[in-house]
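Here the complex is missing one protein chain, while the rest keep their positions.
Chain nomenclature is as follows: A and B, assigned in order of appearance, with residue numbering initiated at 1 for each chain independently.
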Amino acid sequence: MRLKHDADLVQAITELARSKGIETGSFTAIGALKNARLGYYDQKNHEYLEIKIDAPCELASCTGNISLKDGEPFAHIHVVLADEAGNTKAGHLLEGIVFAAEVDLRQLTGPKFERKHDEVTGLSLWEVK
Amino acid sequence: MRLKHDADLVQAITELARSKGIETGSFTAIGALKNARLGYYDQKNHEYLEIKIDAPCELASCTGNISLKDGEPFAHIHVVLADEAGNTKAGHLLEGIVFAAEVDLRQLTGPKFERKHDEVTGLSLWEVK
Partner (left out) sequence: MRLKHDADLVQAITELARSKGIETGSFTAIGALKNARLGYYDQKNHEYLEIKIDAPCELASCTGNISLKDGEPFAHIHVVLADEAGNTKAGHLLEGIVFAAEVDLRQLTGPKFERKHDEVTGLSLWEVK
């Protein structure tokens, strides 16, 4: 799939999964973003720190999965972004405005995964439904 | 597939797709390159800027897809490269000389994508054939 110019990558992939009825899936994407917000999870304090990327960048790597959270398809996405010198910023994708993006989304059959709160990490992690 | 030592990664994957008759596909690769040329797309001026990587590097990430362009299989590839200190350079792969590379290329069935000029971005983007 090609995503729409100016869409948010996170919302667009979530919407794509929902429209195709994909509750468990895996994807990669490449392209370019106009700007982005990344997250870094503070493993001690159990909170996301935010990193703003205010410049156009290559989407050098984008890997993620689809699973259920509160009964709805939820996209978990990690990216590596590159600037005009090839220098990188990376992390958990909170938001990314699409310049152009090509996605390979694969539906996975078999057990469904549902995200539930995990005490040890403070994250919503997979349990087999 | 294992790619040949001293091959150009872009040409080798294009040739692999052609030889297997793959017109729509997706792939990942890992390995190491002897040197590379990366591209950063200038979203305002609609042109690729070139970044030269003149040293041996790990192919830390390599994601891409195969689609048709002018009726022929065309490989679109993004990479993250790492030097001996683990520092990275990333972007659109224009050329990469293989030291060693292992590729997982998957043929996609269903609609075919053909690259056509897109006015908004200046890029050749997918239209369903």
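Convention: a residue touches a chain if its C-beta (ideal position, glycine included) is under 8 Å from a C-beta of that chain, and two chains touch if they have at least 3 such contacts.
Note that this is a predicted model, so its numbers are computed, not measured.
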| item | value |
| --- | --- |
| Contact residue for the chain not shown (choose from A:16, A:32 or A:90) | A:90 |
| Touch residues of chain B, complete complex, unshown partner | 2, 5, 28-30, 32, 34, 56, 58-63, 80-88, 99-100, 102, 104 |
| Residue ranges of chain A at the interface with the undisplayed chain | 26, 28, 38, 40-44, 49, 51, 53, 61, 63-65, 76-80, 88-92, 108, 113, 118, 120-121, 123, 125-126 |
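Throughout what follows, only the chains that are shown with their structure count from here on.
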| item | value |
| --- | --- |
| Chain A-chain B separation of Cα centroids, rounded to whole Å | 21 |
